[in-house]
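Of the protein chains in this complex, all but one are displayed in their positions.
Moving on to chain A:
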Amino acid sequence: MFKKFHEKDSVTSVTQLRNTDVKRLKQRLTQDFPHIESVLDEILPKKDTPKLVKCQDHIELIADSTGQPLFFRFRDSQSYIPLLRLLHKYPFILRPQQVDKGAIRFVLSGANIMCPGLTSPGAKLCDAPKDSICAVMAEGKEHALAIGLLKMSSQDMQQINKGVGVETLHYLNDGLWTVKHGFK
């Protein structure tokens, strides 16, 4: 999704997020990611007004007041997804799904994850419903490799074992990861 994202070119506007929207954002985050509640005040401090960064292809980013992106949202989906940089700091936010070693290269070039990659030896599945956001971990690695959206529930993945299991939304070294200066 962020394969062709450029810090300067893909952004259309940067605005301050209104208070009502900030409240709604926090509510939504606590609903989607129950474990985030304990650190939500660190990520989005009360006095700090976050910024709303609108981008091409119906993508919106939520950045903190310094301009560093924290969450993103696509189309009109109500849920916000944390960025990999944030996930590395607070790994407990998302459910982990582990892929086997051979899949790492593909995920790093933006490929979606097929079911066999999650059911082979070396892979680990976490109980998760369809359309939930997960952290893609790699066999033998400590840090998250990517963030994905489950196209099937983990039960289905084990039983059917064919087709796309997890759609890769954001991965290491994609356009969004390489944002250096933030959005002013």
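Points to keep in mind about this one:
Rule of thumb we're sticking to: a contact is a pair of C-beta atoms (placed from the backbone, for glycine too) under 8 Å apart; a residue touches a chain by one contact, two chains touch by 3 or more; residues count from 1.
FYI, contacts and distances are computed from a predicted model.
Chosen from "N-alpha-acetyltransferase 16, NatA auxiliary subunit-like", "Pyruvate dehydrogenase E1 component subunit beta", "Large ribosomal subunit protein uL15m" or "SUI1 domain-containing protein", the protein name that UniProt gives for the omitted chain reads "SUI1 domain-containing protein". The chain not shown here is touched by just one of A:Gln16, A:Gln31, A:Thr66 or A:Thr178, and that residue is A:Thr178. Remark: the omitted chain is touched by one listed residue; of A:Arg18, A:His35 or A:Lys162 this is A:His35.
Screening A:Met137, A:Leu150 or A:Leu169 for touch with the missing chain picks out A:Met137.
Think of the hidden chain as still there; on chain A it touches residues 34-35, 38-39, 42, 88-92, 95-96, 98, 100-106, 108-109, 111, 118-128, 137, 140-145, 154, 158-159, 172-173, 177-178.
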